[in-house]
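Following: one structure in structure tokens, then a few remarks.
Heads up, one of the protein chains got dropped from this complex, but the rest are sitting where they should.
Residue numbering begins at 1 within each chain, and the chains themselves are lettered A and B in the order written.
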Amino acid sequence: MAVRSGGPLAWLRDQHLGVILLLPSALTFLVLLVFPLSYGIYTSFLQRHVLDPEGVWVGLANYVWLFGNAEFWQSLAISTLWAGATVGLQIVLGTAVALILHQPFKGRSLVRGLVLFPYMMPVVSVILIWMLLYNALYGVLNYLLVQTGLIAAPIAWLSQPGSAFWSVVFVGVWKYFPFVVVIVLARLQVIPQDLYEAARIDGAGAIARFVDITLHQIKDVLLVVALLRTIYMFNNFEIAFLLTGGGPLRATMTLPILVYEQAFGLYEMGRGSAIAVVMFLILIGVMSVYFAFLRKESD
Amino acid sequence: MANVRIDRLHKEFRSHGGVVHALKELTLDIADGEFISLVGPSGCGKSTALRIIAGLETPTSGRILFGPRDITKLEPRDRNIAMVFQSYALYPHMSVRQNLEYGLRKRGVAREERDRKVATIGAMLQIESMFERKPRQLSGGQRQRVALGRALIRDPEVFLLDEPLSNLDAKLRVHMRAELAALHQKVQTTMVYVTHDQLEAMTLSDRIVVMNHGVMQQVGRPDEIYSRPANRFVAEFIGTPSMNMIEGELRIESGKPIFTGPGMAIALPQASLHMPAAKQATLGVRPEDIALVAPDTPGAIAARVTVSELTGAERYHFVTVGGGSVIIRTPASTVLHPGENVALGLHPDRLHLFGGAGEDAAALR
Partner (left out) sequence: MLRILRTYGLALLLLTFVAFPLYWMTLTSLKPQTEVFRTPPTFLPATWTLEHYISLFQLTDFGLLFMNSLKVCLLSTVMALAVGILGAYALARFRVRGKEAYGRLVLLAYMFPGALLVIPLLLLFRELGLTNSHLGLSLAYLTFSLPFVMWVMRDFFASVPIDLEEAALIDGATRLGALWDVVLPQAVPGIIATGIFAFLFAWNEYLYALILISDESLRTLPPGMMRFVSSTDTNWGLIMAASTLATLPMALAFGLVQRYLVTGMGAGGVKG
């Protein structure tokens, strides 16, 4: 058989082709992520109105303002509590649901599918549903709670500082817990069945089997999921912003909403950027924990 | 068709903080139409060598020539080779026919020519009835045939096979081994065969290359490799059960070489021996070269049976000699009981003596 010489791409060695294939994505990242990120950090050293084409260099003034500002510290505390509460509840609820859905029962695959709906739905649809459910005047939640005698009178869930925060947390948990279910369920399905059989032969009871096998097997996955969700929830803007706008009395004013308020409410691009940079630094801390964990895993 | 010349082929991999020498200065001439096997334990460099011949890896240094043509820097598609993979690597989304003709299409072979070749190969390998099936609908043996067919159809200059039988069950493997031998008889193409199974290498090959740690240990006809291993590694790797290795000392007593090991002193035939510099030596003897003898035979070695295994036609007896363990292979009719005391005699012409104790210890001849 005749040997054909290489085609027009014959000069390509592996290395070259690899670089060429990576180029479009690298360029995209450069233009849409690296450059904006640097520009954002740069902006955090400026005083700049949204319509101001240049801005004035003010050095660390935005950060000085930030750290001396009680509202920032309040929002940091709220954000931390928000992330902690939503992630903690998601993990507990998600794991419990995964354990239920791991049991065989009729219609299980239907329920498994349905459970994912909140996660996949548009945030805005979720928000609108819960606004209606929470409604103080004709919300069905109040109706049911009053009827069953759990509360004496309807509650304005989203407009009282005490109840607003936890009402928002509840929606956050409702929307995002299915993610935990999927991951934990996937992990449960690969636990070797003979571990349980061995434990049974060794005389372990149901509780011992759960703690020593199930929990032990899924704990690594739970840790990773917790870290990832913490990053996500800490960044989450929509849930609280759309339900309460950060109120009442700043009770749900998380850091992303504070960024929004400074940048797009007061048009203080510099201050908004400074808050965002601080958030980013906090997340880098969380991420390094994640990577350290991954490294430990792979060893 | 071509002879293959591998010239000081060297391959290094960089891995976590170090350099791994996967292949060290391999030089080998493969005759046109020869069936040659590369055999060795995993990580010995045999697969690396094959993949460099295929063009799937680039060597750090060295050259490969097909006939007069230096192909070291060519892409796989320009080498006119074919390869059968351990996993068969049949394209899952293509039918058997499409799998067979993919290489021909890529070379711009016309439709009629392709159909003709597919028909010929199909008849040769008896896979015509499954042309329209997808690989996942085939049994292991059928996939194996299709993989062979896909390689054969292009009339390659060199045929590369990477452990092609190792995914088959034991019975089918023996059958396909025979078919492969017959196939080579028929097509007479140069074949380079990589395997970790020394039995496949022994039965199929014109010559065997034994490799370890990236270094060629010995190259030769199967019978040479078996009866005259070049060093202790080859001696132990080839043959099942492995050759017995007894460590001891070599010295001259009244002009005759004597090997003394635990529980034995053996006079060696003088002619073939070069005396090593050190006195330390290893005596190798294959399990079938040890005979049970009468206890009063001169030079008999006293041993005690620990376990006997029946494998079917044969028995393996594990005995202790002076604290060390030795395996003996006998016909099934020889029955020994654990705890029994026996006397052993070694076949004087089939002893292997290695200078020193390590894997590299060379045969003394």
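Convention: a residue touches a chain if its C-beta (ideal position, glycine included) is under 8 Å from a C-beta of that chain, and two chains touch if they have at least 3 such contacts.
Just so you know, these numbers come straight off a predicted model, no measurement behind them.
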item	value
Residue of A:77, A:128 or A:249 touching the missing chain in the full complex	A:128
Which of A:92, A:116 or A:151 contacts the chain that the document leaves out	A:116
Chain not shown: contacting residue from A:66, A:83 or A:183	A:183
Identified contact with the non-displayed chain, of B:103, B:261, B:287 or B:355	B:103
Touching residues (missing chain, whole complex) on chain A	7, 9, 12, 14-15, 17-19, 21-22, 24-26, 28-29, 32-33, 35-37, 39-40, 43, 50, 97, 100-101, 103, 105, 107-108, 111, 113-133, 137-138, 140, 143, 147, 174, 179, 182-183, 186, 225, 228-229, 231-232, 234-235, 237-238, 242, 255-256, 259-260, 263-264, 269, 272-273, 275-277, 279-280, 283, 287, 291
Hidden partner interface residues of chain B, rising order	54-56, 75-77, 81-83, 85-87, 89-93, 102-103, 106-107, 150, 154
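Keep in mind that, in the parts below, only the chains that are shown with their structure count from here on.
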item	value
Where chain A and chain B are represented by their mean Cα positions, the distance between them in whole Å	56
